[in-house]
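Here's the structure, in C-alpha cells; my notes come after.
Missing here: one protein chain of the complex. Every other protein chain is in place.
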C-alpha cells in the first residue's frame, strides 16, 4: 500500500465514521436544531465519499444542492416553527421505542443480507474522472434526453405543489386565526400627565 | 501557448537531484503553495481593511488611520492583535457549541476556495477538474454558518440577522451561478486556467467583459450581495439589527467573521478578474511585446518577468475591484429587504437566464468569437 492508497483508506474510514455517527445524531438527538446541523455534516461526508469514488462533479453538486439548498430549507422550516413546547409524558413510551428499534434493526438486517448476497455487476470500464462532467452532458442530450426533460417537469410540479401547500389557499377552513408572530409584553405603565398644560 | 515557469517541476527536480525519492519530494512540495496562498489571503485582509479605512476617510474628507505605521498601514494589524487579546464572552443563554462552530463554518469554505484561484499558467495550488464549480459549491455552505451563529446566540437581533443573511445569500446564488455558467459555456470547461487562457490572445480586447457585459454586471452585483457589502449589508444593518448575526460575538470569534468577510471580498474580486478581466494576462499580449523587442519568449529572464507581471496584473485587477466596492459603499444607500429580494428574484434571475440562452445562441451563430 503506497502513500496515496493509505490516505484514501484513512479518509474513507473517517468519512464513513463521520457519516454514520452524524446520521445517528440526526435521528437520536432530541434537539431538532442539532439534528438539522448534523444532517449537513452527513451530506458533506457523503460528498467526500463521492470524491473517493472519482465523482468530483457529483460531490460538488451534492454540497451545492443538499447542504446549500435542502438543508437551508430544513433549517428555515425548523427556525420558523421552533416553539418550545412541553409535551406531556407518554405512559409506556418504551413500548413504542422498542417497536421502532426492532423494525429498524429488521430493516437493517434485510438490507444488509441483500447487499452481501446480491451479485453486484461492478463495471470494469475506466472511470471518466475529470472528464465526467462532459460525459454527463453528452448523455443528457443523447440516451438520457427524456429523463432530462422530465426532470424539469418534475421540478415544475414540485415547485407548484410546494407553493400550493405552503400558501394553503385551497384549505381556507384549516387556517387558524393568525396569531401575532412576535409579541412583546408591555410593562404596565403609570399614566403620567407631566408637562400637559391646557391653559392656552 | 506559453507554458510559463513551472515552480513545482523545478522544485521537485531539485529535491530529486539532492537524492530524495520522487514521492517524498512531491510531498515536501505539497504544503508550500498552500501556505503561500494562506499568507497571500491573510495579507490581503490587512490591505483591504487599510484600503477600506483610508478610502472611506477620503470619501468623507477625513484623514483616517495615520499613527500606526507609515500612513496608518499597520492599523489593521493593531486591530487584529487587539481582537486576539479581547475577552471572549459567550452569552449565558446561548448554545456554546454552535456559538463557537458558527464562525468556523463561515471562514473555512472561503479559505478553501483559494484552491482554484490562479495567478499564472502554473501559479495555482491545483487545477481541479471541477474548477470554478468548487467555488460555487463552497460558497453555498456559508448560509449554514450564518444560521448557526444567528440561532445559537439566542438573541432576537442575531436570529433575524442570520435568517436575513441566509435568505440574501440564497437569493443571489442562482444569478451568480448562471452568469458563471455563461462563461463556462464559452470556455467549454470549468478549469480556471482554461477560462483565463480562453481570454488571452487579443490583449484586453479578448477579455470576457466585452463578450459578457451583462453577465459581468450580474456577477458583480451578486458577488457584492454574497459578500454582504453595501448596498447589500442588510444582515448587519446597524440601524435595524445592531450587528445582525454578529451581535453577541466578541474577541476572536468576531474576528473570524471579520476575516471571513474581507477574505471573501478579496476572493470575489479575484474571481471577477479571472472570469471577466483576463486573470493574469497583461492588457497587451506578452507575445506581442517580446516580438517587438525581439527577445525569445522562452528565455528564463522573460519567463520570470512575465510570471511576475501576471501576479501583479491579477492583484491590480482585484484591488481595483476592491477599490470600486469601497467607493460604491459611500455612493449608494442601503436597499430595503423587499427591494433586495425583488432585485434578486424578479430582475437578476430572469436576466441571467436570458443572458445564458443568448450566449448559447451567439455561440452557435458565431462559434469563432464565443469559444467554438
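Order of writing sets the labels: A and B. Residues in every chain begin at 1.
Operating definition for what follows: contacts are C-beta pairs under 8 Å (C-beta built on N, C-alpha and C of every residue); 3 or more make two chains touch, one makes a residue touch a chain.
Just so we're on the same page, contacts and distances are computed from a predicted model.
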Inset, instruction - Name the absent chain as its UniProt record does, using one of the following: "NAD(P)H-quinone oxidoreductase subunit 3", "Tryptophan synthase alpha chain", "Sulfur-oxidizing protein SoxX" or "Heme ABC transporter ATP-binding protein". - result: "NAD(P)H-quinone oxidoreductase subunit 3"
Legend entry - Residue among B:44, B:121, B:139 or B:155 that touches the chain left out of view: B:155
Legend entry - Residue among B:167, B:196 or B:286 touching the omitted chain: B:167
Inset, instruction - Could you tell me which of B:43, B:112 or B:205 touches the chain that is not displayed? - result: B:112
Legend entry - chain A residues touching the omitted chain (full complex): 4, 7-8, 11, 51-52, 54, 56-57, 61, 64-65, 68-70, 72-73, 76-77, 79-84, 126-127, 129-130, 133-138, 140-141, 145, 148-149, 151-153, 155-156, 158-160, 162-163, 166-167, 181-182, 184-185
Legend entry - Where the missing chain touches chain B, by residue: 30-31, 33-35, 37-38, 83-94, 100, 103-104, 107-108, 111-112, 114-115, 125-129, 133, 140, 151, 153-160, 163, 166-167, 170-171, 173-174, 177-178, 181-182, 184-185, 188-190, 242, 247-248, 251-253, 255-256, 259, 337-338, 341-342, 345-346, 349-350, 353, 356-357, 360-361, 363-364, 367, 371-372
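Quick note on the criterion: only the chains that are shown with their structure count from here on.
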Legend entry - Distance from the mean Cα position of chain B to that of chain A, given in whole angstrom: 28
Inset, instruction - State the interface residues of chain A toward chain B in the complex, per the touch definition above. - result: 2-3, 33, 37, 40, 56-57, 60-61, 63-64, 67-69, 71-72, 75-76, 79, 129-133, 182
Inset, instruction - Spell out the residues on chain B that touch chain A in their complex, using ranges where they run on. - result: 23, 27, 98, 128-130, 133-134, 136-138, 140-141, 143-144, 147-148, 151, 156, 159, 163, 166, 170, 173, 190
